[in-house]
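As you look at this complex, bear in mind that one protein chain is not there, while each of the others sits in place.
The first chain written gets the first letter, and so on, giving A and B; residue counts start at 1 in each chain.
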Amino acid sequence: MSVPGVLGPALRARGLRKSFGARVALDGIDLEVPRGVFLTLVGPNGAGKTTLLKILAGLSRPSAGEVWVLGTDPRREGARLRARMGFISHEPYLYADLSAEENLRFFASLYGLRRAEERIDEVLARVDLASRRGDPVRAFSRGMTQRLAIARALLHDPELLLLDEPTTGLDDRAVGILVDLLGAIHDGARTLVLTTHRLDVGLRIADRVAVLAGGRVVHEADARSVDPSAFAPMYASLCGGVP
Amino acid sequence: MTATARAEPPVPSFLGAMIAVIRKDLRLEWRTREVFTATLVFAALVLLTMNFSFEPGQHAVEDMAAGLLWVAFVFAGMLGFSRSLLAEKEGGCLDALYLSPADPGAIFLGKVASNVIFLAVTEAAVLPLFAVLFNYPLGRAFPGVIVAIGLGSVGFVAAGTLFAAISTQMRVREVMLPLLLLPVSVPVLIASVRVTQTALAGHALSGALAWIGLLVLCDALFLVAGMLLFGYVLED
Partner (left out) sequence: MTETGSKVQDRMDLILSRLRTVAAPLAGLGLLLAAAAILRAPEEEAQGIVQKIFYAHVASAVSSYLSFFITCAASVLYLWKRDRAWDFLALASAEVGVVFCSAVLVSGPFWGKPIWGTWWTWDARLTSTLILWLVYVGYLLLRPFAGEGERGARFAAVVGIVGFVNIPLIHFSVKWLRTLHPKPIVLNAQGPQLPPEMMTTLYITLGAFTLLAITFIAVRAEIERLRDLASAMRRHATKGEAR
């Protein structure tokens, strides 16, 4: 686990608000994630999980409140912060007509990586796609695309990895592979934040779990000490019965 | 393993990011040939339509040649930019580009460069087609024509790339792009047509120096504006 005080928390949000015109997506988020921790954010659809992640990634700006990522304000240190962060969305962030390794080669040069070919070999091996490296991404299944997306996000060995509903569209077997992969990536030095509306996945791999409902963090707990059968009904009531 | 400070990760150089984008676009286009075929067919159709629309006598063609060519380039160009930016939006890659440590200005210039290359290929195919359809000898005018069309294309593509990035994120994008792009491109287009006209008539380009100056100024303006503003367009 991370040593508190060596470096500040990986993420800190205070009073974070985001509204889109009349619709309020985030209504005062207070959150702190120490380094090396794997946090799962669970919540019903529309709770604001994607919005929160986008703000943490620096893709969006909050309407109000403060956010620190790896010790800096994402609005300020832009490029250097993004070099230390990886983002996996439910969109693949891949070019369908290029092959797996062509995609990786592009992102490697976009990120200015030096030992590009080595890194590409390493990440492809890690997600078990080395045998399919020359195939166009268009031919990949959803599960394979997701693994390639993780490979892409790992190329630059980020300290912080944000994953937005990575289990979307995956069958149980693919989810299992994903969970194992994430478990292997979670090495104590890397901070991971994952959002999902699947409670079982959320509790299985994470260190901590937070429940997001109505644009607010309504509950936080240590994931390992939570009893899944007790948690589920509490989660359901927190979400007002919305799945 | 404890969380201690690591070595500072690399940030891509401006030129490196730009070249990465260009190579990716070229490779993607080579794989699919979507943009090229669409724009070439479209430009040819525009020329054909104009040919049928009026019976140009030799004098009329001389007066209108530059304008006709640029109408074809403008429509083909707009088609090209929207497809090029749409290809980014489809995989969600607009966000991916913004999330990278690369300077948005570098990404912009990279996309402008690839779009210029695509347009140039179309233009190179359209010119001989034009010469044949309208019975217009291009021979001696050639170097001047290249310069004229080249300078004009750069400015038009720069503005087009910026506005295509905006319109591709909006509803009714097919209407928004011409609506936003054409009025703003007027100076570039006027100047380009004038310089092209001078070149096509076989005159030395030194006779159109003022127009060339204006054209270069327009190019510089759109390139710089695009570099500075592209980041704001990419963010969510």
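Here is the rule we use: contacts are C-beta pairs under 8 Å (C-beta built on N, C-alpha and C of every residue); 3 or more make two chains touch, one makes a residue touch a chain.
If you're wondering where the values come from, they're calculated on a predicted model, not measured in any experiment.
Q: For the chain that is not shown, enumerate the shown chains it touches in the whole assembly.
A: So, taking every chain into account, the missing one touches A, B.
Q: Just name the one of B:164, B:199 or B:214 that touches the chain not displayed here.
A: B:214
Q: Kindly note down the residues of subunit B that lie in touch with the hidden chain.
A: 159, 162-163, 166, 169-172, 176, 179-180, 182-184, 186-187, 190-191, 194, 210-211, 214, 217-218, 221-222, 225, 229, 232-233, 235
Q: Residues on subunit A that touch the omitted chain in the whole complex?
A: Residue positions of subunit A that touch the missing chain: 17, 19-24, 61, 63-64.
FYI, only the chains that are shown with their structure count from here on.
Q: Could you please specify the touching residues of subunit B with respect to subunit A in the complex?
A: The contact residues of subunit B facing subunit A are 1-6, 8-13, 16-17, 19-21, 23-24, 27-28, 31-32, 87, 90-93, 95-103, 235-236.
Q: Provide the residue numbers of subunit A that touch subunit B in the complex, in ascending order.
A: 2-3, 6-7, 35-36, 54, 57-61, 78-80, 82-85, 87, 89, 91-98, 102, 106-107, 109-114, 136, 156-157, 159, 187-189
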